[in-house]
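I have a structure I would like to understand better, so I am pasting it below and will then ask my questions one at a time.
All protein chains but one are shown at their positions in the complex.
Each chain carries a letter (A and B) given by its place in the written order, and its residues are counted from 1.
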Amino acid sequence: MLTEQEMAKIRKTLGRDGTVAEYAVFDALWSEHCSYKSSKRWFHLFNTKNERIALGIGEGAGLIDVGDGLLVGLGLESHNHPSAVDPFNGAATGVGGIVRDILSQGCKPIAILDCLRFGMPTSHRQKFLLDQVVLGISSYGNCIGVPNLGGDIEFSKEFETNPLVNAMCVGIVEKGKVIRSIAKNPGDLLFLFGSKTGLDGIGGVTFASEILEEEPNSEKRGSVQIGDPLTEKLLIDAVLELRDKQLISGLQDLGGGGLACAAAEMAEKGKTGVELDLNKVPLKVKGMKGWEILISESQERMLAVVPPEHIDEVQSVIEKYALANAIVGKVTDTGMFRAWHNDELIADIPVDFTVNGFPEPERTIGKLQTRKTFEKHVILDVRDVLLNLSSNPDLALKTGVFQQYDQHVQGNTIVSPGTGATSLMLPNGKSLVLAAGTNSYLVGLNPRVGTELATLEIVRKVWARKGEPLAMVDSLNFGNPEKTESYTEFVESIRGLGNLSHKLDIPVVGGNVSLYNETDSTKILPSPFVGIVGLNSGEPYRPIVEVGDVFYLIGSRHGHLYGSQLLRYYGIGEETPPQIDYAEEKRIGNFLISLDSIKSSYHIGRGGLLLTLSKILVTESVGITCEDNIDFTNLHFSFGEHAPRYLVGVSENNQRTFEKHLEMNNIQHLKLGVIGGSQIKAKGLAIQMGEIKERLSKPIMEALMI
Amino acid sequence: MVGASESIYEGKVKSVEDLGDGTAIMHFRNDITAGDGVKHEMLEGKGAINCKTTAMIFEKLEAAGIPTHFIKQLDSNKLLVKSLKILPVEVVVRNIAAGSFCRRYGVQQGTTFDKPLVEFFLKDDALHDPLIMKSTILNLGLASKLEISWMESFALRVNEVLRDFFRKAGMLLVDFKIEIGKDFEGNLFVADEISGDSMRVWDVETLEILDKDRFRKDLGNVIESYTEIYDRLNNVVFNPSSQPMALQIEIMPKADVPNPAGDVVKRAIVNMGLTATEAVSVGKSILITLTNEMAEKNWLKKVNEICKNFLANPLIEDFSIEVQ
Partner (left out) sequence: MKIGVVRFPGTNNEHETIRALASFDGVTPVLIDVWNHELVNQVDGLYLPGGFSYGDFLRAGAIAATTETMQLIKEKAKEGTPILSICNGFQVTTESSLLEGVLLPNNTTRFVCKFIHLRIETNDSYLSGLEGQVLKLPIAHFEGNLWHPSSNELEKYAVARYSDEKGDVLPQSNPNGSLGNIAGISNETGVIVGMMPHPERAVFPYQGSTDGRLIINSFLEAVKC
C-alpha cells in the first residue's frame, strides 16, 4: 500500500490525482521488493567491481568473466511469502522467477541452488511445508532441465510462521551474445511472449512487502502465482534461439510488478519512454481491467525489445515453440510511461519518477542488545555429544531432499550436493564451484560478525573444492524494517557482508532484499543468504575417498565455540565472537586451490571436525582409525567452528610429498588417521558408523514422512 | 416383398419401416390410444398433425445442438429418420406436477418444481411402463452409466429448449416424454416423436389443456388443440443457440495395479484418525467441454476411443464417462 507521504509526492509531481492504473503501478514499483527503498542506501558498502565483473548489480543477472569469451551469470531471489501461503507453487515459481532473471541477460541456466528455512520439522505443519517446498522445487526444476546443485536447509522455531524459500540460478553466455534489460532505441517494438496474462499474482509485490498475517490466509491465494514448467522450458529454448540469432535489443523477465515494472525499468535504463496497448496483451481470462493487466504477475512471461526489422523473425521463432505472443507497444523518446486500454490513456507518468521517484522512508538504527545468555549443561561424553548433534536436523544428512532433485541433467555435474560445495563443468574446460547459504543462528547472535563468519564458511566451501571465489549474490531476509531492531540487524549484516566483500575481493554482483518476514509475535532469525561462485581453472576436481587414504586436518588446530552448535545445544563456549584473520583465511584457501596431489578435501563446518568427519565417512560408507595423539575430548578441537580448518585426504604413497608441501608453505597440519573399517576409532572414542548414520539420516527421513 | 414386411414394425400409433441403409421411414397413423391401449380411437388428421409437429420440434432441437434421429419430412404422414436401436427406457422431464406424478406422490396438480425433474420408465406395456431407478437400469444392463448420464443430461437440454419455445408461443410445457435411440457405433439420439401425444401443454393464461389429456379425460377437440399447439409454435420466431456441454471422465487404477500414491495417501489418512482405512486408490478426473457444434455428431464414439487409447492406459487404468 502506498503511504500518505508517497501519495502526496505522486500528486505533487503529476500536478493531479493519479488514475487507478497509475496508483497500481506506483504501488508495485515503489514496493520494497521492486524499489529497495529501505535498503538501496546501504549498497555502497559492498565491493561491487573488479576486472572480472562484466555486469554488476541492477539487472536480472550479474555477469562474471571466466575467460575464453565466456561469462557466468548469477542471480538469487527470495520467494518467502508466496511459499508460506502455497508452499508448492510458491517454491516452484521462485525457481521459475530466478531462472528467467538470468535468462534476461541471455544466459543459459546451468544450475539451481536453494536456501530454505522452516520451523522444527516435528509438527505436521512444518513437515508439510518442507515436503511441499521440496516437491515444488523438484517438480519445476527437474522439468525445465536445470540441475539442482545444493544450497542449504536449516530449521528453527523462528521460521514457523515465516518459512524462507530463496533460489539461486547460475547461467552461461558468450561475451558477444549478452542481452541487456534495456530499451534504448525509440521506435523499437515491445514484444511480450510466454504464457498468457491472468489474474494470478495480482498485487504480489505489495503482498510481499506487507507483514504476513499470523495464520496463512487462503484468501491471499489470489496473490500466489501458479507455475507452468513446460512453458518455462520452451521459453528457455526460445530465448536462447533469439539470443543466438541476435534478434533482440533488450529483454526482461516479468516478475514483481509485471508488465509495468519490466517496461518502466527498461525504459529508465535506456532513458527513453514506453507506450503500451494493453488490449494487445494475450489474456487467460476475459474482462481483465487495464491496471490488472499492467501489474499481473502471471508466470513464464518475458518482454523483449525488438528492432522493427527483426519482428517477423522473432515472431516466427516464438510461434515455433507455441508460446503466446504479441506486440504490445513501442519504445518512445518521450520519457513517459504511457498505457492505453480500450482507447483510453490509463497511465501517463514520467518513467524516471516511476522508477526512482519514491520518497526514501525514514528508518531508524539503534544499538542491538546482546540477547543470548546460555544455560550451561554438563557434558558427559564426546560420544554422546556427537550422537546428539547428529540428531539435529540442521546437521543431519539432507540426502532425502537432494535425491528429489535432478542433479545430473545437462551432464555437466562433477560434484553433487552433499558434503560442501558442488561443481560443474564449463564448455571451456574449466569448472565452476558453487555454494550458497548462511548460518541463521549465528547471524541471530551477532548480525555483523555473524554474517561475516557465515559467509566466510561459504567461501571456505568453495576453496575446499579448488574454486577461486569470483563473485557473490546475496538475498537479505530480515524482519520489519519499520522496527528499529529488525532494521538495525539488517544494516549490521550489510556492514559485515560489505567488509568481507572488500577484504576477500569477492564483489557482490546482484541481490535481493526480503524484509517484513515478521509477524506480531515472532520474527525470523536474520538470514543473509549468499551464493558464491568459484572458478577452477585446472583439471575438474572430484573428491574421492578410498580405504587406505590418509586424512589430515589442515589449518587451525582448534575452532571457536562462539556461535557453534555446541554452544547452541549445550551452552558451552565463548559468548563473544572471534577475530577474523582474512589474510590467513585467504592464504590457506589459496593453498588448497594450488594443491594437485590430494584425493579429497572438505571445509570443516557446522558441528566442527567430528561432525564433518562423521558426515564424510557416512556418505562414503567407510570408517577411520585415528592416530594415537588425536584427542577428541578437547571440545575446541572436536566441535569448534568458524576457523580456517579443512579435512584433506591423500593416498598413502603421497603422504610424504604432501607433508613436505604443507611444511614448505608453512601450513599447520595434523595427521588424523587412515581410512578403513566401519567405525571412528580413536583414543577414548570408538563408535560404529552405522550408529552415526542412523542418527544423521533420521531427522530428514522422518520429516519427509507425512 | 417378404424382406420389406419383416422390416416393418407396427406400433400403437406409428409404423416404422427400416430401409436397410441406416435410415427408416416413420409413418404417423391416425390411431390414438390411452391406458396402455385400452382406450383406442381413430382421429382423422391426427397422424399428419403429429408428424409435422415432431418435424418442427426436432428441427429446433437440432439447431440447439441436440442430436435427433430426424432427417426430413417425406409427406404429410411420414418422416425419414435414422435407423436406430431404441433403448428400453423412456425419459420423462417434468416442470409442473401433473398426471401419474400427482397420484404417485400425492402432490397437488400444478405445483411448479424449483428444478425440472427427470424420471425414467421401463418400456413394457405388460408391466404398465413402471418407474425405474437409474441403478436398476444399470443393474439390468438396459443402458450404461454413460448412456444414463447422456439421457438425463440431454432430456434436460431438450426441456430447456422446448420450455423457452413454448413459453414464447404462450404455452406452459408441463412435462414430456422422449425416447433415445442408438446407432451401430454407439452414438445416441433423441428419437421417436415429440408431439401433443407425448407431452402436457397448457395455455399460459387460462391453463387450458392442449395435449392428449383432452383425449384421456374426454374433453373433446383433440385435433383442434393439437393443431393449435402447432400453429402457435409455428407463429413465433425462435432461434435456439447451441449450448456447450461437459464430459466428466474419471480414470482409476485397476484393482491389481500398484498405486503408490494411494498407499501414501492411505498412510496419511490413517494418521489423521481414519484408522479403519483399508485401501486408497488415487486416480484422475478430466473435464472436457464441448462447444457442441453440429459437425461433431459422433463425439460419443470418439470420446470413448480417446479414453481407451490416450486418456487412460488400458493396461493399468479403467475409465468412466459422464455427460454433465
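Please note the rule applied: a contact is a pair of C-beta atoms (placed from the backbone, for glycine too) under 8 Å apart; a residue touches a chain by one contact, two chains touch by 3 or more.
Keep in mind that this is a model prediction, so the values were computed, not measured.
J.: Identify the residue among A:Met1, A:Val285 or A:Ala322 that touches the chain left out of the display.
T.: Selected residue, touching the omitted chain: A:Ala322.
J.: Considering the complete complex, identify which of A:Gly15, A:Gly176, A:Gly287 or A:Gly411 is in touch with the unshown chain.
T.: Result: among the candidates, A:Gly411 touches the missing chain.
J.: With the full complex in mind, choose from A:Arg542, A:Arg557, A:Lys681 or A:Lys698 the residue touching the hidden chain.
T.: The missing chain is touched by A:Arg542.
J.: So one chain is hidden, and I want to know which residue out of B:Gly35, B:Gly106 or B:Pro260 touches that hidden chain in the complete assembly.
T.: Checking each option in B:Gly35, B:Gly106 or B:Pro260, the one touching the absent chain turns out to be B:Pro260.
J.: In the full complex, which bits of subunit B touch the chain not displayed? Write them out.
T.: Against the left-out chain, subunit B lists 256-258, 260-261, 263-264, 310-311, 313, 315-316.
J.: What residue numbers in subunit A mark contact with the hidden partner chain?
T.: Missing-chain contacts on subunit A: residues 138-139, 142-145, 228-230, 233-234, 320-322, 402-414, 425, 431, 540, 542, 704.
Just so it is clear, only the chains that are shown with their structure count from here on.
J.: Please work out the Cα centroid separation of subunit A and subunit B, and write it as a whole number of Å.
T.: 62
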